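With one protein chain removed, the remaining protein chains of the complex are shown where they sit.
For clarity, chains are labelled A, B and C in written order, and residue numbers in each chain start from 1.
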Amino acid sequence: MANIFGQGLHEECGVFGIFRDSNSDVAAEVYYGLYALQHRGQESCGIVVNDGGVMTGYKDNGLVNEVFDHKVLTSLGQGNIAVGHVRYGTTGGNTRANAQPLIINHIKGSMALAHNGNLTNAATLREELELQGSIFHSTSDTEVIAYELTKQRLQSPSIEAAVSRAMKRLRGAYSLVLMSPAKLLGVRDPFGFRPLCIGTIDGGYVLASETCGLDAVGAAFLRDVLPGEIVVIDKDGLRSITENCLPCPKSLCVFEYIYFSRPDSVVEGSSVHTARRRAGAMLALQHPVAADVVIGVPDSGIDAALGYAAQSGIPYGLGFIKNKYIGRTFIQPGQQQRESQVRIKLNVVGDTVRGKRVVMIDDSIVRGTTGGRIVRLLREAGAKEVHMRVTAPPFLYPCFFGTDISSHDYLVAKHRSVDEIAAMMGLDSLGYLDPASLELIPDNYRGGICTACFTGEYPLDVSEAQDKLELEKRLSRKIE
Amino acid sequence: MANIFGQGLHEECGVFGIFRDSNSDVAAEVYYGLYALQHRGQESCGIVVNDGGVMTGYKDNGLVNEVFDHKVLTSLGQGNIAVGHVRYGTTGGNTRANAQPLIINHIKGSMALAHNGNLTNAATLREELELQGSIFHSTSDTEVIAYELTKQRLQSPSIEAAVSRAMKRLRGAYSLVLMSPAKLLGVRDPFGFRPLCIGTIDGGYVLASETCGLDAVGAAFLRDVLPGEIVVIDKDGLRSITENCLPCPKSLCVFEYIYFSRPDSVVEGSSVHTARRRAGAMLALQHPVAADVVIGVPDSGIDAALGYAAQSGIPYGLGFIKNKYIGRTFIQPGQQQRESQVRIKLNVVGDTVRGKRVVMIDDSIVRGTTGGRIVRLLREAGAKEVHMRVTAPPFLYPCFFGTDISSHDYLVAKHRSVDEIAAMMGLDSLGYLDPASLELIPDNYRGGICTACFTGEYPLDVSEAQDKLELEKRLSRKIE
Amino acid sequence: MANIFGQGLHEECGVFGIFRDSNSDVAAEVYYGLYALQHRGQESCGIVVNDGGVMTGYKDNGLVNEVFDHKVLTSLGQGNIAVGHVRYGTTGGNTRANAQPLIINHIKGSMALAHNGNLTNAATLREELELQGSIFHSTSDTEVIAYELTKQRLQSPSIEAAVSRAMKRLRGAYSLVLMSPAKLLGVRDPFGFRPLCIGTIDGGYVLASETCGLDAVGAAFLRDVLPGEIVVIDKDGLRSITENCLPCPKSLCVFEYIYFSRPDSVVEGSSVHTARRRAGAMLALQHPVAADVVIGVPDSGIDAALGYAAQSGIPYGLGFIKNKYIGRTFIQPGQQQRESQVRIKLNVVGDTVRGKRVVMIDDSIVRGTTGGRIVRLLREAGAKEVHMRVTAPPFLYPCFFGTDISSHDYLVAKHRSVDEIAAMMGLDSLGYLDPASLELIPDNYRGGICTACFTGEYPLDVSEAQDKLELEKRLSRKIE
Partner (left out) sequence: MANIFGQGLHEECGVFGIFRDSNSDVAAEVYYGLYALQHRGQESCGIVVNDGGVMTGYKDNGLVNEVFDHKVLTSLGQGNIAVGHVRYGTTGGNTRANAQPLIINHIKGSMALAHNGNLTNAATLREELELQGSIFHSTSDTEVIAYELTKQRLQSPSIEAAVSRAMKRLRGAYSLVLMSPAKLLGVRDPFGFRPLCIGTIDGGYVLASETCGLDAVGAAFLRDVLPGEIVVIDKDGLRSITENCLPCPKSLCVFEYIYFSRPDSVVEGSSVHTARRRAGAMLALQHPVAADVVIGVPDSGIDAALGYAAQSGIPYGLGFIKNKYIGRTFIQPGQQQRESQVRIKLNVVGDTVRGKRVVMIDDSIVRGTTGGRIVRLLREAGAKEVHMRVTAPPFLYPCFFGTDISSHDYLVAKHRSVDEIAAMMGLDSLGYLDPASLELIPDNYRGGICTACFTGEYPLDVSEAQDKLELEKRLSRKIE
C-alpha cells in the first residue's frame, strides 16, 4: 500500500560498509551510501569509522542528512574501514538506544556491527545470555548477535571463526556488516531473506544492502553475498567462507522486489524496476479489465502500472502527484480530517482520470483505509470506474523475518473475501496477484523466495518467534 | 534542466490566502496550502493570521515543515483571514529580512502582503520613495509595493481603491495576496505573468498561486483571477474590480506549464500535466528519431516523455530514480567530485537503457554541465545512443518577470549552435521545441504567453529593469 | 526586588560600538562587549559589521552566546566599524521584529542603529510619519528614530547634522550608537537618562552602555558621553557636537546605580558597587535595628548588605545561594507550586540565619509576593526575626524612560502603608531608603538624577507618553 503518512509496510534496516587500502574520508562515502539506502529505514542512522582499531562513531534518530552535518562527519576522522546503518523502528518512539551500528568493546578488541533482519530465536538466546549475567541496554536483536559474537570470539582464533560459530546459533533473517580492527565482514543468513551485495572501488570493497548504495559512491557491482556466506575483506583482499551455506532453497523476501528495494537496484541479478513491471504485466493477464487509463500509486505502483499498460494496451497515465517535501516534523491533520491526510500528500491529476475507466495499481493492501480514501479522491476527480490491481497476494500470515507484518488482526484480508474488500474500498473490481506467479517476478533469479506472509509456509520453524512478541512487551520502554 | 543541487531554473514565490466566515484554525489551512505550493519556493516561508484586525505572523528561512511546528502554528492563534508565502531567494544567503508575508502598520491600520513576481520599475520607485524619506529593511520588491500601497491608502477611501491606484504605478509581474483588517484581496498584474486562482470552501474563499493549493485544503476551484483584476473578499462575499484590466494580450509565463507549476495544477484552464505531454508530443513531431526507449529527467521531464512516447510509438521507460530525501542540510560532494553530485541525487535504472537507443526529455538547458553528466551516466549504464529533446526553445534573453534567468552570460545557447551544444554534452542528437509551438502547449488557453526569454520580445518596456541589477549590487548584504 | 523568574525590574537595552583603523574581526569584539552587557537585556541581541559601507548583520531572540556561534560570527566577515545591541522585551513573546541593531537603506546609503531608552513622544512622531506614508515593521521606538534620522539625512550634509536635527524632535530617554558607511556615532539625550561611555583601544574607539563593556575588550575608559552630546568617530578621530546640550540638570536614572548596571561598572564617575554600598550604609543610618546578621538578596542586594553591615557593625553573612545555571529553556514549576519557584532558584544558607535576627537587604519591592516567599524561606531555615531594608524608596509612579515600571496598579506601595506592606510580607520591620538620600548614592556624581518613579516629578512633560500605551495596544501582535 502506498506509504502515505507511514501507514504502509516497513522493513527494518539498510547496511553499508567500505574497506579502503589506506586512510581517507570513508565517513563521507558511508554518508552517501546510506543516503541512497535511506528508503530502507528513516528512524535512525549511524556511522562508525575505524582508524587502526580505534573506532569512532555517531548515531542518532533522524534522516541521514539530519543526523550528519559537516561538523559531525569531520569529527569521525579518517579511517580505512567504516560501516553504517539506517533503521526503521516500528514504535516511532524515542528509541535512540536501538540505533546502530553497535560498537562493542570486548577483551580482544573492538567491533562494530550493523544488522538488517530479524531473529526468530532472539528471545531464547537473550534469556540464555541473561541467565549467564549478560545485561542489555536495548531491545534490539543486534545486541543479542553482539553477545553471541563476543562469546564465540573469546574461544576463536579470528573474528570470522567467531562469526561462523555464532551463525550456528542464530535463527532467522540477518544480513550483517561488521568490522574488527583490521577486517570488514559481510554475512548473510543461510536462507538469504535479506539482500547484501559486494562492490569494488579503486582496489577496495564496498558492502551494501542494495546496488543503489554501490552506485552512489561509484563502486562497481561485483556479486551478491551468498546465503550463508561470510565474506572477509582485509589487506589481503576478499575471501569467502561458505561452511554455513545450506542445501536448502533460498528464501529471498519477495517484497524486496515488490516494495522495499529501490527500482534502480538489482537484487540477486534481477532489476527491481523490471520485476515490478513484470508483476504489473502478470496482473494484466490474470485480471484484465476494459478501461481507458492505467495509473500507479506512487512510488512503487508506478513501475507496475507501466507493465500493466504495456501488456494490456491500455494507455499509462500520470494519476497522482505525491508531495515530495517530506520530513519528520510535518504536522499531520487531526483525526477528524482523515480524508485530508491523503489529499495533502497525494493529489489526483484530474485530466488523467476525468470521465475515464481507471485501473489503479498498488503494491499491497494492509488495512484498506488509505486505499479507500484514494479511491474516493479518484471519484471526486471524475473517474467513472476504479479497478484496483495489487502486485501481491493478500496478506494472511505474520512475517518474522524483518518486516512489520506481525499481527494477524489488522490485516484486512484475514476475514474478508476479495469482493468484500472491493466493496469496503469502493472499487468496481479488485484483483490480487496469484501467489503462484510470485517467483516469476524477478526475471533472472530462480533461487526460491519467501511467500510466508501469503501462504503461511515458513521456510523455518517460527515457534520461538512468538516469544519475542512477549519479550518486547516486557521491555516496552523508551531508552535513550 | 533537472533541478539537481539547485542548479536549474527558479521562480520566486507562491502565495496563499483564505477568508472564513468566523474565527477558526486558518493557520493550519495556510500551512497545508503552502505545503502544496512548496515547489514554488524553498528558501523561506511565512504565515500571518488576522483576528479582528490584530495580525500575528511568523516567518523564517526553511521549508514549511521546518519553519512551522505545532507550537509555532498554535502561537498564531485563530482568525478568520490569513495569508501565506513561500519564497525562493536567488542569493542562497541568510536573507531572512526578505521573507514574506510583510506586515505593515500604517495610520489607517495594518496590512499583510504576499507577492509573487518581479517589478521592472522597482529601482525607480524605490529611489523616489527614498528621496521622500522612506527607509527599507529589505532588498525585495515587496517592500516597494508596500510603500506604494500605503501612500495610496492615505488618500483613498478603501484598501481596494488604494490597490487600484498603486497598480497604475507598478510595472512588471505581480500576483498579490493581501489582507486588511476586514478584507482579503487577490491582485494580478495586467499582463498576467504569474498565475493566481480562486477557490471556495464552506462559504469562504481561498486564493492560491496554483490549484494544487486549493486541492490541499479541499477547496473547489472557482476561477482564475483575471490579468489586471482586483478580487475583494469580505463578509459580503467576493467582488471584482477590473478597471486596471488592459486590452493588451495576456503574457502568461510559458514556464508555468513547462517547469514551475505542479503537474496536478490547472493553470488558466489547462492541465499542467497535459500541457507537458503535449510539449513532448510536439517534440516527437518536430524532432523524430529512431530509438528504443523514451525516458524523462525527473521531475518535469517525465510528463513530457510520456507524450513523446505516445506520439512516436517508442516505448516509455523509467530512466532515473531521484533520491527523494532532500533537505537543506544535505552535504554536497566537494568540487573535485562533480560527477558524484549527479549520481547521488539521480541514478540510472540500468535495465531500462542498457543496449538501447535512448531519447531523453528534459525541460530546459541552462549551462549544460549537469545535463552532460547525466548523459555520461546513461552511457556508463550501457545506453547505445542518447538523443536529447528539450520542451522549450534555447534561452537567449534574460527574464525580468520573476525567474532567475537574469544574466546573458551563463546561458549555454547564447554563443553556441545546437550542434555545438550537443557535442559539448556528448549527445548523439539534440532538439529544442520550436518557439512557434509554445502557445499550443496549453490546450485550453489561448490568451497569449510570454516568450521573451527565447525571443527577446518583452511584453512591456524593460529598460528600467536593468537599474535593478545595479540596485541589488548596491544593497548586497545579508540582513537578518 | 530579586530578579527571580524574571519578576523584577527590567530595562530595555545595552548598546555597543567599535571603530578600528582598519578591517579586523570587529564582530568578535562586539560579541564580547555584548556578553559583558548581557544583564541589560536577555530577550534578543544583534551585531552589524561595516565593511567599507557594506553592512552585514545578524540578530535573533536569545542570549548572546545562544544567538551567535562561530559560524554566524564568521559569516559577518571583517570590518572596521561594528555596532551591537542586547534587548529586553517587555512582552516575552516572539518579537524578533523588534530586535536591533536596525539596518536602514536610504537614498544616501545605509545606516545601522542601536538604541537604549524610551521616547515619550514616539506615538506622536509615529502618527506624523504614518500620515506621510511611512510604514512600520515593528512596534519599537527605534524605527521611529530611524525614520526621523532618514528624513533629516535627506536634507543634511552629513549624518551628524541629521542626528542633530532629529534630536530636536525626539523627546525622552535615548542613548544611541549608530554607524554610517564611514562613521561611528554615540548620542545621548539632553537629560542623560541612560548611560553611554567612550573607551579607546589601539588608536580606535569603543562606545558602550557601561564601562564593563570596555573592560571586556580591553579598552581604556576615556569619558562618558555628555547629555545632549553627539560624538562622531571617523578616520580623523573623535569630535564632539554639543549644540543639543541643555542647561537643564541631568536626569540620570538612579536605578542604574541601584539595580541595572553591573557592580564593576563606573557610571558618570561613580562606581556602581560603591554606590550600592553607600545606599546600604545610608539604610543603616536611616533604619537601624538590633540584629545578628546582615544578608543581601542576590545579586544587587549583596553589595548593599556589605555597606549596611560595615556601617551598623552587624556582621555580614552569606544568606542565599542563587542557582547560576539559568537559561531560557528552564521549566518553571506550575502555579500551584509558587513557593517552590523561589526555592529552586534561591536557597537559604541555614548556618547563616539559624536562630538569628536577620537584616535582609534588597533593591526594591514591586509586588511583594516573591519577597514574601523569601521571608518564609528564612523563617523555615530558623531565622528568629527578619527585617527588610530596601535600597530605594517605594515605587509610586510609572516610568516613561526605559524601565518597565509602567503601570500604577500592580505597585504594592501605591495603596499601602509601609507597615501594611511589612505585614503582608511577614516582616518584623521594613525600611525604605529616604528619597532625599538618592542623590548621595553615587559619590562622585552630582549632576542630577531622575526620581520620578518615587516622586512623580518628571524631568520633562510626559503627557504624550500616555498615548504610547494605547499605540502599543493597537499594535499588540507578534511580528517575526
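The definition used in the following text is that a contact is a pair of C-beta atoms (placed from the backbone, for glycine too) under 8 Å apart; a residue touches a chain by one contact, two chains touch by 3 or more.
Just so you know, these numbers come straight off a predicted model, no measurement behind them.
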Over the full complex, note down every shown chain the hidden chain is touching.
A, C
Answer key for C:18, C:48 or C:64 versus the chain not shown reads C:64
Using the definition of touch stated at the top, determine which of C:161, C:310, C:396 or C:418 touches the missing chain.
C:310
Positions on chain C contacted by the hidden chain, ascending:
28, 31-32, 35-36, 38-39, 42, 63-66, 68-70, 73, 212, 215-218, 262-264, 266, 271, 273-274, 299, 302-303, 306, 310, 315-318, 320-321, 323-327, 329-331, 333, 339-340, 343-344, 347-352
Listed in rising order, the chain A residues that touch the chain left out are 46, 54-60, 75, 94, 102-107, 110, 127, 130-137, 139, 146-147, 150-151, 154, 475-480
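Definition applied: only the chains that are shown with their structure count from here on.
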Rigid-body rotation angle, chain C and chain A, from Cα fit (steps of 5°)
180
Compute the centre of every chain as the mean of its C-alpha atoms, then state which one is farthest from the centre of chain A.
C
What is the distance, in whole Å, between the centres of chain A and chain C, each centre taken as the mean of its C-alpha atoms?
59
Distance between the centres, which are taken as Cα means, of chain C and chain B, whole angstrom
47
Each of the following residues of chain C touches two or more other chains, namely none
